[in-house]
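Working notes, structure below.
One chain of protein is taken out of this complex; the other chains stay put.
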Amino acid sequence: MTDLSSTPSNSLLTEDKRTKKRNAAERRFRAFGLGAILVSCLMLVILLISIVSNGASSFKQTYMAFPVTISQEEFDAAEGSILKTGAYNKMLQSALTEYLTTNDLLGDATEDDVKNMISGEAAADVRRLLLANAAVIGTEIDFNLLANGRIDGYFKGRVTRETAALDTKITGAQLDLADRMTEDGSMVTRFNWSFFTNPDASVQRPEAAGLGVAILGSLYMMAVVLCLALPIGVAASIYLEEFAKKNWLTDVIEVNIANLAAVPSIVYGILGLAIFINFAELHQSSPLVGGLVLTLMTLPTIIISTRAALKSIPPSIRDAALGVGASKMQSVFHHVLPLAAPGILTGTIIGLAQALGETAPLLLIGMVAFVKEYPAAYSPELGLFGEASTALPVQIFNWTTRSDPAFVERASGAIITLLVFLLMMNALAIFLRKKFERRW
Amino acid sequence: MLPLTIPFLATIGLATLGYFLGRSRAISVAGRDMRVLNALPHQHGLNTCFSTLLPPLAVMLVWALAARIASRKGVMLAPENPTLVYIILIGLAVAGLGLSMMKISRDFRARNASERWIMGLLIFASTVAILTTVGIVLSMVSETLNFFGQYDWKAFFFGTTWSPSFSGRGGDSQLGIIPLLWGTLYISFIALAFAVPVGLFAAIYLSEYASPRLRSIAKPMIEILAGIPTIVYGLFALLTVGPLLRDVFAEPLGLGDSASSVMTAGLVMGVMLIPFVSSLSDDIINAVPQAMRDGSLGLGATQSETIRQVIVPAALPGIVGAVLLAASRAIGETMIVVLGAGAAARLSLNPFEAMTTVTAKIVSQLTGDTDFGSPETLVAFALGLTLFAITLGLNVLALYIVRKYREQYE
Partner (left out) sequence: MKDINLAERAVTMNDIKIAAKGVQVYYADTHAIKDVNVEIEDKTVTAFIGPSGCGKSTFLRTLNRMNDTIDICRVEGDIRIDGEDIYDPKVDPVQLRAKVGMVFQKPNPFPKSIYDNVAYGPKIHGLARNKADLDEIVEKALRRGAIWDEVKDRLHAPGTGLSGGQQQRLCIARAVATEPEVLLMDEPCSALDPIATAQVEELIDELRQSYSVVIVTHSMQQAARVSQKTAFFHLGNLVEFGETDKIFTNPEDPRTESYISGRIG
């Protein structure tokens, strides 16, 4: 204490050397903290920008609009042939060539160039339309046909003249043609409703790929999770929170639930594969198995939040019910449970949101399969939710593994869709919490 | 499949009927004055309903399980004539209905009886958690043993090469877990090295410094990161972070030309873990009593001195628990490494090289064409069991530490 300059007996109005140093350390520390928050928020922003900039264009799609007349004879001939869509494709191609010639748009494009402008999926669309509505046969119809994925990519900036020069699937002449058709008004970019309704499409036809089956499959699974996880979770929580005596068994259950909440999701996938598919012989890729796996995964979350909700109800409520002669069971079901309902609901929605975004376990139970048919909720052979299906996050994964960059756009668009669903669910949870929040 | 749909529906129908029958019988027993009944008609109805419903359901469950186990052993338990099954099950339901109807009298304590049934259901629900764990362990243990029957366990745990052969069965496949564990730990280490400082500083700033306004903006933003599905992070790694790291660091430094790398997966996983670390630490820091802060500030410590020398040491056990939980998350994370880390099993120190992890290999061995007789498929169960054991150890340790920590301040 001989170093008088550092003793605090100096005047308070002058900052001594040591205090200066300490205050500088304080400012540095604060800057680190603020920096950490900025980094976190920045990461979120970059993540969202990256996804949106990659995926926003998937909500738009390039279509070609030109008149096609299909006569009854042509229709019969096509339906009689072996490759039905191939026959329709030919009709569409010749109709397009005719349209381009009459309007003097053809330029230096070859016949092959013109043919490849149309998506392979367009013929199937036309056939469906004709089969559904025979009255249009023989009349001139203004079809809106999907353009080839590369042409679509050209309007979205994914395909340029430089890349086209290196690409065997598109030529510069086709791009010129696309430009002329746009000026003419026969090539338009519109909102892509079919992205939400179409099933997946083959690797060659990214322009036709949609989320219809995936959304349906995810909905089915959420229904299974809701119907199983909510009642089981609430019943288990009621027992553990209100009735269970403190003994080794309840201790084991407690530790178990806490641990299950932290078990890697892929382990649930292995469980589903071994128990539900190999042992119980439920159908692979079915929303039922997916739902069961997600139920087991969501249960701990629901139990933990339900117990927290039950715990927040003050004992005086229980005492009041018991005091007028209600049984313990009645006090719980008549008073505690209704009061805890908003909390339980909030926890359940958050658990569902988690389940909706889960991918890894679904990969193992075969939901990554290519599914083109819309699954029915019930079929006599396969039972309830037994038909093969896929799910939103798995569809995203599936698309990321395909080489055509058009699928990256689709995957990002699917993520935006998934995030919108999650956002709505979380907003609902927050709304419920705000609306029913109660302080005791 | 056992023909259970018809008896199932019939039982449910009978039980519904039972509720109304029981109720109306109780009302008629009571005569005009409901007060002579020992329990409400509703409770009589419930008791009848549960007595009808639950015994056949329990039998069906046990039966289905037994038949499934038997059929795997090659024995058919399902009788040739399903009518017998119908008669037994529906008979059980009718018997339950009849017996419980006969019990209805003025003195019958239907409330206690129906509550015993409900209690049974509650207990059954809470055993689902245990059954899940049992299911996880059983499903993996039996297939793992199967695997070790075909592949030497020493070669699995100590082998330094991972190269499954895709043509045909076993033979020249080398299935050593070491390179996979190395990739897993390396990626987790990078993730934690990023997430722990950032998450901890963010939590400290939010709980000790931030104005309510900043807190109300920043906290939800960080929490949004926690709600984003891992597949989204995976795509973020694949599309944005991977190419960026390759172009900015790996290629100019001559460290590799792969977009998927340990660094890519580690950093993105780190972003995913930030909210996890920060929200757990936030809880833990807030649990440190205000008296500690006052004591330190009262001695003339600055706020950062108080945090570094009093609050963080006091919260250290809890923070360690949080970090262990985060580590368990990182080790078990799948989608980010599947999309961001690569597929090559490699023992290398270069963080810009592609490596793979236990979880990624579980996915690759169990998707596509799987043959449950070959070691290449079965190895996934051994990998899964190893993963489960590691994360279980971390979780139990972390939960124990956190629980002890909370008790200290309660």
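All chains are identified by letter, namely A and B, in their written order; residue positions are counted from 1 within each chain.
FYI, a residue touches a chain if its C-beta (ideal position, glycine included) is under 8 Å from a C-beta of that chain, and two chains touch if they have at least 3 such contacts.
Please read all numbers here as calculations on a predicted model, not as lab measurements.
Peer 1: If I consider the whole complex, including the chain that's not displayed, which of B:62, B:299 or B:389 touches that chain?
Peer 2: Final answer for the missing-chain contact: B:299.
Peer 1: Please identify which residue in B:13, B:31, B:120 or B:313 touches the non-displayed chain.
Peer 2: B:313
Peer 1: Need a quick check: the contact residues on chain A for the chain that isn't drawn.
Peer 2: 1-3, 6-9, 11-16, 18-19, 22-23
Peer 1: Using the touch rule from the top, list residues of chain B that touch the missing partner.
Peer 2: 212, 289, 291-302, 305, 309-310, 313-314
The rule we apply is simple: only the chains that are shown with their structure count from here on.
Peer 1: Could you list, by residue number, the parts of chain B that touch chain A in their complex?
Peer 2: On the chain B side, the touching residues are 1, 68, 72, 111-112, 115, 118-119, 121-130, 132-133, 135-136, 139-140, 143, 197-202, 204-206, 208-210, 214, 218, 221-222, 224-225, 227-236, 238-240, 271, 274-275, 278, 300, 302-305, 307-308, 325, 328-329, 331-335, 338-339, 359, 362-363, 366-367, 372, 380-381, 384, 387-388, 391-392, 395-396, 399.
Peer 1: Which part of chain A faces chain B closely enough to touch in the complex?
Peer 2: Residue positions touching the partner: 8, 22-23, 25-26, 29-30, 32-37, 39-41, 43-44, 46-47, 50-51, 54, 231-233, 235-236, 238-240, 243-244, 252-253, 255-260, 262-271, 273-275, 278-281, 296, 299-300, 303, 327, 329, 353, 356-360, 363-364, 366, 368, 393, 396-397, 400, 408, 411-412, 415, 418-419, 422, 426.
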